[in-house]
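Partial complex: the chains shown occupy the same locations as in the complete assembly.
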Amino acid sequence: MSTLNLETTARIVAAGREAATGIGVAMSIAIVDPAGNLVEFQRMDGAWLGSVDIAQRKARTSALFPMPSSVLGEMSQPGGPIYGIETSNGGLVSFGGGFPLAAADGTVIGAVGVSGGLVEQDVAVAEAVVKAV
Amino acid sequence: MSTLNLETTARIVAAGREAATGIGVAMSIAIVDPAGNLVEFQRMDGAWLGSVDIAQRKARTSALFPMPSSVLGEMSQPGGPIYGIETSNGGLVSFGGGFPLAAADGTVIGAVGVSGGLVEQDVAVAEAVVKAV
Amino acid sequence: MSTLNLETTARIVAAGREAATGIGVAMSIAIVDPAGNLVEFQRMDGAWLGSVDIAQRKARTSALFPMPSSVLGEMSQPGGPIYGIETSNGGLVSFGGGFPLAAADGTVIGAVGVSGGLVEQDVAVAEAVVKAV
């Protein structure tokens, strides 16, 4: 699957919802294109309101810098090489839950951002989305 | 249907997509809760990038002021009683394509915003979403 | 020329500068990709500082809505169908001087925005850029 269209996003977001339901946490799930623009967004019933913004920012972060958002976060800690990068690009989120989405040939076709639970829960749900591409 | 949950939004957004496909225009469709926070968003393949933001603002406008966005727009013209209101609330959009969503008993359960075509096309697609609630 | 790379942008911005010099006005010239992200920007010596932002917004406007920015502006006047659209998408500019850039096969490969003179001067310089693609 090399194109990020609504058919793809419906399928991969459903995989994320299923993973979220499996761990009993309501999540916000955002899918963006390679330029960071929103393609699909779903907020599960009961998800924290604050997750709406964070899910989108995680996805945008992993589109603008095609790497897991947590990798950026490892380097943006106090004393780290890119400390403070979060204030750029309109506000990045650099903890776990954002991942690039790649086609079978490795081409980046977008990114996913998940928010709503503990960071490891967000990461688990985002990974379910990544695997479903 | 008195609750705006993901099951509802999937159904009503699908109705919007079908209406958009029927008139041959790719649309961005946003559903927000009564406080204007995003619940579901879909950008159809090929929709103008500028529609991503406008669809969400129309929905938010019709949530914060529970009326069709175009009704606000009639009053916000030069010389009108709320001239310039678009700069408030982080940026409203006051032309057609935003509508409150009401349950059978009239309770407002959210709002929809549609963008991607001519205003009358946006309105037609948004009305299809409203009817599908 | 179907790709908007730095080689292309150097050439087409030079064409714009030449046109600006020809009419004796210092201009800011911005080139963005189809998603509205900056690729190249040049401010000619002596150009008004206010032109730096406007050139970029015109280019972004014509990327997000692939049409001349002035066409948007005709529809966004008081009483027009999209009155107030300028507050969306982080701030659009809807008077003349923004144009999509198309490859020979018609594909949109980006957009140009020019600011620094009278609007008709901005348009003339932007058109020189468009023709140089």
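We call the chains A, B and C, going by the order they appear; numbering starts again at 1 in every chain.
Just so we're on the same page, a residue touches a chain if its C-beta (ideal position, glycine included) is under 8 Å from a C-beta of that chain, and two chains touch if they have at least 3 such contacts.
All of these numbers come straight from a predicted model, not from anything done at the bench.
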| item | value |
| --- | --- |
| Where 3 copies are displayed, count of copies in the complete assembly | 4 |
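One rule holds for everything that comes next: only the chains that are shown with their structure count from here on.
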| item | value |
| --- | --- |
| Turn needed to bring subunit A onto subunit B - CA fit, degrees, nearest 5 | 180 |
| Chain copies touching (subunit B, subunit C) - same or different residues, decided at half shared | different |
| Chain centre separation (subunit A, subunit C; CA means) in Å | 32 |
| Distance from subunit B to subunit A - Cα centre to Cα centre, in angstrom | 25 |
| For subunit B paired with subunit C, centre-to-centre distance based on mean C-alpha positions, whole Å | 30 |
| Numbers and ranges of subunit C residues touching at least 2 other chains | 35 |
| List of subunit C residues in touch with subunit B within their complex | 34-36, 61, 63-66, 78-79, 81-85, 87-90, 92 |
| Contact set on subunit A toward subunit C in their complex | 33, 35, 37 |
| Complex contact set, residues of subunit B against subunit C | 48-50, 53-54, 57, 73, 76-78, 86-87, 91-96, 118-119 |
